[in-house]
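Dumping the structure here so I can ask a few things about it.
Here the complex is missing one protein chain, while the rest keep their positions.
Chain nomenclature is as follows: A and B, assigned in order of appearance, with residue numbering initiated at 1 for each chain independently.
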Amino acid sequence: MTPLTVNGTTHQLDVAPDTPLLWVLREHLGLTGTKFGCGMALCGACTVHVDGEAVRSCSAPLSSVAGRKIVTIEGLAALAGRDLHPVQQAWIEEDVVQCGYCHSGQIMSAAALLAKVPKPTDADIDAAMSGNICRCGTYQRIRAGIHRAAALAAK
Amino acid sequence: MASFHSIAGFHLVTGAVVIVGSAAAMISGCAADASRTTSSESAAERARSQAAFVEIAAVLRHPRCINCHTVTDFPRQGDAGRRHAQFVLRGPDNHGVPAMRCNSCHQDSNQENGVPGAPHWALAPLSMSWEGLDDNQLAEALKDESKNGGRSLESLLDHMAHDPLVLWGWNPGGTREPVPVPHETFVRRLEEWMATGAVSPEPSP
Partner (left out) sequence: MITASLRSNPAAVRSAFQLAVVPPAIVAELSRRGFLKLAGATAGLVLAFHFTGRSARAASAAASATATAGFAPNAFLRIGTDGVVTITINHSEMGQGITTALPMLIAEELDADWSRLRTEFAPVAAEYNHAFFPIQMTGGSTSTWTEFERLRTAGATARALLLQAAAAEWKVSIDGCRTEPGVVIHRDGRRLDYGALAERAARLTPPEKVTLKEPSAFRLIGKPTRRLDSLEKVTGAAQFGLDVHPAGTLVAVVARAPVFGATLEGLDPAASGKGPGVKGVVQVPSGAAVIADDFWTAKKARDALAPTLRWKMPEGAPVDTTAQAARFRELAREPGVPAENTGDAAAALRGAAKVVEADYAVPYLAHAPMEPLNATVTFDGTRAEVWTGTQFQTMDRAAVANVLGIAPEQVELRTTLLGGGFGRRATPSSDWVVEAAHVAKAARAAGLRAPVKTMWTREDDLAGGYYRPMFHHRLAGGLDAQGRVVAWQQTIVGQSFLAGTPFAEMIKDGVDETSVEGAAHSVYAVPARRVELHTPTLPVPTLWWRSVGHTHTALAVECFMDELAHAAGRSPLDLRRELLPADSRERRVLDLAVEKSGYERVNLPAGHAHGLAVHASFGSFVAQVAEVSLQDGWPRVHRVTAAVDCGTAVNPLTITAQVEGSVVFALSALLYGEITLVEGRVQQQNFHNYEVVRMHEAPVVDVHIIARGDQMGGIGETGVPPTFAAVLNALFAVTGKRIRSLPLTRAKFA
């Protein structure tokens, strides 16, 4: 049995240890907010937080995250102690999403950025967010959303 | 001009240095018997040292090594040494930037999906960048404690022989070509080089 704390709840998982965290979350814990886009850390749709760092769950086997603290998109607001994390709020205000499929990962990456860099520059955003693909092309709104989130968080 | 620690307490100011004795004795720092040699034997040993380094350099310059020993603010990928995809950057601590840390994607071991991994996956610091260096500069950089992470030759050898991140170069996973020189050969060449005075090859003209 592998222990795993996800969004504050500790689970004991009877799952093969080579199972990527992504599938543990989606299929064994029913948390489908974290998405599958490529399966090899190329698209970022599967981004979660592991001990506060952005990690691509499709490439992190359960064994590598055992006993660690995972936060998924479902737990992000609670992490911020609000109804919505400033990034989520900013995304709504800036009308960022289109199909929305990439945005769990986009938001988790953006939140990880803002946790370390509260007032990111455009260069910071390029560096932090170019791992997250959006086929709908919402990049300039993601950028605006991050700036807005920084302003919201500063309030 | 070779420079190295005066281990045996015996060196020639001309810059050609010869140590006679076992390599193990040399690197253990113990005083070794130093017998006087003829200058042609010194020259031959110097040449052997330099030749050993040329083989070492071939390993260091192999993509599996040099892709992370870059002089740039980004790592490289593939045998062509392309800039790492996804705009991955070095970051101030050589471990990436917030939200795009090296270990956001890279684990402690190679993954089935092809993502390479090893413990402490990260870029080597800029002081250990090897891109664009000729054999002489490479050797000098390797030996320079102010650049090589404060390593003595002994600890440098230990690093090359045992560090899992270094060893990854020989077990890179996926379809990546491992370093073609066998690791044991590489270590032996290092030992030989260090036993023969760790002589740097001549600078390029």
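Methods note: a contact is a pair of C-beta atoms (placed from the backbone, for glycine too) under 8 Å apart; a residue touches a chain by one contact, two chains touch by 3 or more.
All values derive from a computational prediction rather than experimental measurement.
Asks: One chain isn't shown here. Among A:Gly30, A:Gly67 or A:Gly81, which residue touches it?
Replies: With A:Gly30, A:Gly67 or A:Gly81 as choices, the missing chain is touched by A:Gly30.
Asks: Using the touch rule from the top, list residues of subunit A that touch the missing partner.
Replies: Interface with the chain not displayed, on the subunit A side: 16, 19-20, 23, 26-28, 30-40, 42-43, 45, 72-74, 77, 84, 87-88, 91-93, 95-104, 107, 125-127, 129-143.
Asks: Using the document's contact rule, name the residues of subunit B that touch the chain not shown here.
Replies: Touching the missing chain: residues 85-87, 112.
The working rule: only the chains that are shown with their structure count from here on.
Asks: If you average the CA atoms of subunit A and of subunit B, how many Å lie between those two points?
Replies: About 38 Å, centre to centre.
Asks: Enumerate the contact residues on subunit B facing subunit A in the complex.
Replies: My answer: residues 85-89, 91, 97-101, 103-108, 111-115.
Asks: Hey, which residues of subunit A end up touching subunit B in the complex?
Replies: Those residues of subunit A that touch subunit B are 18, 39-42, 47, 53-56, 58-61, 64, 109-110, 112-113, 115-117, 124, 126-131.
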